[in-house]
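I'd like to ask you about the structure that follows.
Of the protein chains in this complex, one is absent; all others appear in place.
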Amino acid sequence: MNAGSEAVRRNSVPPTAADAQALEATWRDPPGAMGWLSAVNHKAIGKRFILTAFGFFVAGGFLALLMRLQLARPENKLIGPDLYNQLFTMHGTTMMFLFAVPVMQAVSVYLVPLMIGSRSVAFPRMNAFAYWIYLFGGLMLYVAFVLNIGPDAGWFSYVPLAGPEYSPGKRVDFWAQLVTFTELSGLLEAVILIVTVFKLRAPGMTLNRIPLFVWGMLVTAFMVIFAMPSVMLASTALIMDRLVGTHFYNPGEGGDAVLWQHLFWFFGHPEVYFIFIPGLGFMSSIIPTFSRRPIYGYTAMVLALIATGFLAFGLWVHHMFATNLPEMGKSFFTAASMLIAIPSAVQIFCWIATLWTGKLVFKTPLLFVLAFFVILVLGGLTGVMLASVPLDLQVHDTYFVVAHLHYVLIGGAVFPLFGAIYYWYPKITGRLMSERLGRWNFWLFFIGFNGAFFPMHLLGLQGMPRRVYTYPGDMGWSTMNAIASVGALMIGVSVLIFIVNVVRSRRSGELAGSDPWGGGTLEWSTASPPSACNFEAIPVVHGAYPVWEPRREPTHVAGLAVNSREVLTTTVLDAEPDTRMPFPTPTIWPLVSALATTGLFVGSVFTPWAVVWVALPVAAAMTAWFWPKRQDTNASVALERAP
Amino acid sequence: MATSASTLRWLAACGSVVLAAAVRAEPLQSVLAPAGPQAAHLKDLWDVMLLVCTGVFVAVLVAVGIALWRAPRADSSQRASLPQELGPQRGARRSVLSAVVASTLLLLFLIVASVFTDRALARLSLHDALHIEVTANQWWWEARYDDAQASRMFNTANELHIPTGRPVVLTLRSNDVIHSFWVPALHGKKDLIPGRTSTLRLQADQAGTYRGQCAEFCGYQHTTMALLVMAEPPAQYEAWADHQRATAALSQEPQAARGRHIFMTTTCVMCHSIQGTDASARRGPDLTHVAQRQTLAAGALPNTPENLERWIRNPQHIKPGANMPPSDLPTDDLKALVAYLGSLQ
Amino acid sequence: MAADADDGEWPMAPKNHASTRFSALTQIDRSNVANLRLAFTFDTGLRRGQEAAPIVAEGTMFIASPFPNTLFALDLTRPGAPLKWKFEPNPKLAAQGVACCDVVTRGAAYSQGRVFINTLGGQTVAVDAKTGTELWRQQLGDSSKGETITMAPLVVKDKVLVGNAGSELGVRGWLTALDTASGRVIWRAHSTGPDAEVLIGPNFKPFYQQDVGKDLGVTTWPPEAWKIGGGTAWGWISYDPALDLIYYGTANPAPWNAEQRQGDNKWTAGIFARNPDSGEARWFYQYAPNDRHDYNGTNENVLLDLQIEGRQRSVIVHPDRNGYVYVLDRATGEVVSADPFVKVTTTLGIDRLTGRPRMNPQVDPRNGEVVREVCPASPGGKDWQPSAWSPRTQLLYMPHQNLCQDMTAYTASYISGTPFLGSEVRMYAGPGGHRGVFGAWDPVKRRMAWAIPERFPVWSGALATAGDVVFYGTMEGWFKAVDARSGQLLWQFKTSSGIVGQPISYRGPDGKQYVAVLSGVGGWAGAVVSKDLDVRDRTAAKGFASAMADLPQYTGKGGSLYVFALP
Partner (left out) sequence: MSSRCLRLWPAFAAAALLCLPACEREKRQFDSPSPPPTPASAPMMRATPLQPGNAQLGASSVPTAHMPSTDYRYENNAFAVSQGKRLYRWYNCSSCHAPGGGGDWGPALSDDQWVYGSSPANIFASIAEGRPAGMPSFAAHISEDQTWQLVAYVRSLSGQLPKDVAPGRSDTMSGREPEAGRDRERPKPMEKSDGNKR
């Protein structure tokens, strides 16, 4: 047992076993299938969220393997254009909408309350609802794909190609509706996270003591709230153009095809940062732990995150340099796109400084994190190249960009994410993952990744455009494509090993204890896996790394009810105790509402009237959801008098 | 800027032997084998960028390497040190600050480089420029050579001929979805957006054949939408242009005559045009001089009689999704048709 | 030159070679027109647009009717004017499919005991006026390529002048002269192509420089385009015996989409002055170089001698589709004046030095782009419906439209025998909301003296009489008589169908003055009724349906002659 956690246990006012049991009973989700469906506990939802997101990750990866199989050799007849277009559209859509953004929110739904010393996320029922919506949306897309209604106009669905004239049938409508699903879920989660971080922090966790991962999620959540409405607007307009014949994107009636690109990329570019910033959060959580010291330059890091959040909205146009835009504007976006590199640089230098001045512990999580320096930095630099208008004109929409975006997203988000899984797996399951498999997983992934994507830089410079389902043999692209395909296969294998590792360790992994890595943030101060209520007693925080901090009075909060769901809300800036708040109990209605909403969304792919008719069941379910229960009210009233 | 770029070029070359070598090996559609001033400017900028970025990349990795190498090892049970124990860490602050400043300066330098290249691209003189209107269709390129005198204009498809050393102004338009015009050896991309008109100015200095293809996803055959640009000495170009203006000589060979008849009385005439005949439909490529072209169906096949016959028999086997229907002509009719098209020199 | 003592006949659609459509008869005047009564009617039994003018000669009325172009002869000498004979030319059925704007004809021509008609199938037929037997027939156009003939032939000396129609199908325009006796083709002058085929020779002396040059009919077109370039001569022909010149307009170039035919597209959308004997061109003026809006130059050319800026000038007054009333010098083709009579956005005026209209780039239709507020619309400020001139009031009575449109262009495929347009159109009422106007234009003062707004385009011809009464019909079916000086409505009669025909006036064998008009809605404007088009589609009838959506509520199909006289 390591010093930090000892300190905490020794100093804690042990709550009576009775209290602990009562709390457990209060916060536990009800048993049985029905209880499972009505679960609202953030850890239960978080786990499902993470699992589902990884399910989609594997599916999307599988589609990518099919594409690499087709491109492995020139003039390959394996997959025709119709299917291939569906494949890359599904791959992009899955990875961007169904994996990258949701998985980050999923992890934070699980971790944030633990990291800030709270018993739950804010609005737990809404949290469950958001999950179900996300799940049903994803299932809808894949059911459609299986039925040959897979979207085939690219994950960016440029009009007019995605418009009614050039994309007949319902393929693109399902894409647009999926966007509605995932964005709804994403927006709800963003609201939940913001409120959780602002109001549910443990007393004493002032703004400058919030863990950097939580900071990252906070910035992300705000970006989501500003960016996602743009794409929901765009996709709704698209559906209306296709279904009821509006003219938003029809130049013939005063609409504009480029309007779509602006709306889409105003969301699309920040989206890269919703994915990337949480990745930075993982880095900032893992590096200190494995350097055995606090992060270097906490304040600079936080400011960098916020700066990134702002700058990210100023560079969407660099996806549109090839459309004829005014030169002046282009130069501005070039500058903005390049300058966003600076905050990232600041963080990278701070991490290096942390490692430099730390004492290093080489475990799998650290390996994944170190890969970040190789991959993300390369991706970032190619990004700088793409930011330059003239250069972009040459490499835009070529495999150079494919390489760039995978270096940024996989290097910047997926590698840290894998590290994060290895890092927090013990907290979630109580058992450590196998180090041996972990290293296999890492090295295969690392080598495979570079094998798959580095050649794409060269392909791009050799003039190979994106989204081609095959290529002539005499273009000189064959070798590089073959190498890329092999690399992709290696990634597939490494992911397989990862899955094996996850499954096996769950049963037979070595027991972790509350704090296997000697981490400094609050989640390590509670049991692994945490009890239903997270903390028997809400801790009082005195530093950025409370577990490492020496004991200070007071250590814990007393006086929260044990036999009814009650949380402590604190003030936004200084986290002074504010009020005690009754919290909602598990219920089936979020699921029912989600089902009704799904009906509405799917129905409106076929007829606009669905919006009218299915609105009724949705309203009914929502009403039932929010119907006040007398005993709950009485209970909370009673508590008001005598806690 | 351009000068500093050229001085840096050799540095870049050695700074990235592997990369450069691997890429230079491939001329056909390569960004790094410029054949005209515009593409050359872009290549210069690329060299600068490559040099700077490689430098930064190496620096960061070295820093990480040193950090990992010199930092002491520990294990998880070891107690973590706290800020107050670490002290002010002036060294670290100094190096982090200087690193940030350095990278900011480099970025500013790159921004300036990029802007200067932009200006350079805009400076191409348009003195006695050749004007060509290029219209993109799913999935082929239509080209109309403009001329002050209407009767000297002519149409062709999928293969552009341009004179060397003379600026060319392309007017770019689309008939259906968004496409993107891209001939890497001559210039960067420009999108062709329905309902909008954009222009691209380029020039070829060396004679040669430069391949390009559509660079914006445009549907099933986005893959097979190539175009060839043949840069020729002015005299040669003028000869070609004059030949294009004339209609193809009518072959007396009976097979061809029969083929012509079949062309005029079956599905062909509904979409294609051949100058000097009644066929003036504009849905497919203009076939007035089809026999002179190097490829069929926008780079789908080399232009040989066998391929032409295969193509007409069933285009969907060669270019699935293309807008040309399979033909149910009897084989001998088909052969006659091919003979006729072959006669359109 | 028109107001000499009236023989009381109406031998040709424009009444006389000067095309004044003025009857010197004075029985019906402003004071008594109110008592005008229906004298007799005659039902042609055909239900398509009746755009023809009845012809009156030798005490007989000849009615040329729309497809199948039956020619009826009514005996005016007997009470009730019974049918004397009828002649059925049996034109090709298929021709109906290539007639762009209803299967109309605009009248017959009488000369020396012969009646000449044109059939939709591209034939000219001469019929014996007494017996109705066929004298000769000449096949002039090939309807399988889209050639039709809808114009009223004109007899000049011993020749019948006939022009073809079909610019909307890429037909190459021509005017042909036939020998009245034998039907032999004497000359044919094309509107596009090499000078030899356009009959341009040493005596061709256009007023403006841009019309001077060798083979402009070829060099002002992209290669080969002139072969399918339109410029048909389906409109009116006038003849000036003094100068011995005929004047006629050429139609729009094909296709409508101007991006497929860069250049001035000579000799389309302009006016030719030719020698009637040889067909040789004397001068040419182009109203719409590289026309972008279907502005045919085919409207009537009224030959007048006017006092302009103090000097007597022999001029042509021509209200053009492009919205200007042109006054041209008959001898030279110089533009004396050109003034807009409706809202015009397509041009910014006429350049006095070059005679060229200054185009407004804002409303140039381009491929894939929609331009709005294109005024006047494609049927023009005024279409084929001929105006009338009264020497007494010195006013030109112009039935015309008040329409604007949105339009877009796309690359048209030429597939012979099918339309060659490359343009889509949506028309609507111009300023004021009324779609038609009947106006009196003063060519000397260069302004409207008075104007009567009408709900629908005034698609009928006009008739002016020495009684200072002017007649015209509306598409609802009203036949109206108005005061030639004030435009005040004096009398009106509701016929069974919309009127798109040309009213005439004649002195019957009984010495009474009659006024006759054909009622039967149709033509481009009336097609929504005569061809049962679906008015929910605003692009139907080349966009005219969108302006005529309510016409079916006002009138049904018809095809009857109405003849009026004082009691």
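Things worth noting here:
Order as written gives the chain letters A, B and C; numbering starts at 1 within each chain.
We take it that contacts are C-beta pairs under 8 Å (C-beta built on N, C-alpha and C of every residue); 3 or more make two chains touch, one makes a residue touch a chain.
Fair warning: this is a prediction, and the values are worked out from it, not measured in the lab.
The chain that is not displayed touches the following shown chains in the complete assembly: A, B, C. Contact with the undisplayed chain is limited, among B:Pro34, B:Pro167, B:Pro194 or B:Gly342, to B:Pro194.
From the set C:Thr26, C:Asn90, C:Gln488 or C:Thr539, the residue in touch with the chain omitted from the display is C:Thr539, counting the whole complex.
Note that of A:Arg28, A:Arg73, A:Lys170 or A:His542, the residue touching the chain absent from this view is A:Lys170.
Among B:Ala248, B:Ile262 or B:Leu341, only B:Ile262 touches the chain left out of the display. Across the interface with the omitted chain, chain B contributes residues 194-195, 220, 261-262, 264-267, 269-271, 277-279, 283, 314, 316-317, 320-323, 325-330, 333. Taking the whole complex into account, chain C touches the unshown chain at residues 47-48, 92-100, 142-145, 368, 370, 406-408, 410, 412-413, 415-421, 424, 426, 527, 530-542, 545-546, 557. Hidden from this view is one chain, which touches chain A at 33, 36-37, 82, 135-136, 139-140, 143-144, 146-149, 160, 163-165, 168-171, 241-247, 249-253, 595, 598, 602, 606-607.
What we mean here is this: only the chains that are shown with their structure count from here on.
The distance from the centre of chain A to the centre of chain C, with each centre set as the mean of the Cα atoms, comes to 72 Å.
Computed centre separation for the pair chain B/chain C is 53 angstrom, with centres defined by C-alpha atoms.
Measuring from the averaged C-alpha position of chain A to that of chain B gives a distance of 37 Å. Multi-chain contact residues of chain B, defined as those touching 2 or more other chains: 194-195.
In chain C, the positions touching at least two other chains are 368-369. By the touch rule above, chain B contacts chain C in their complex via residues 135, 146, 149-151, 153-154, 173-175, 194-195, 197, 245, 247, 269-271, 273, 275-276, 278, 280-283.
Chain contact summary for the complex, chain C toward chain A: residues 368-370, 408. Those residues of chain B that touch chain A in the complex are listed here as 19, 22-23, 25-26, 28-32, 39, 41-42, 45-46, 49, 53, 56-57, 60-61, 63-64, 66-68, 70-83, 86, 89, 92, 95-96, 99-100, 103-104, 107, 110-111, 113-115, 117-118, 121-122, 176-178, 180, 182, 184, 187-191, 193-196, 198-199, 211, 213-223, 299, 320-321.
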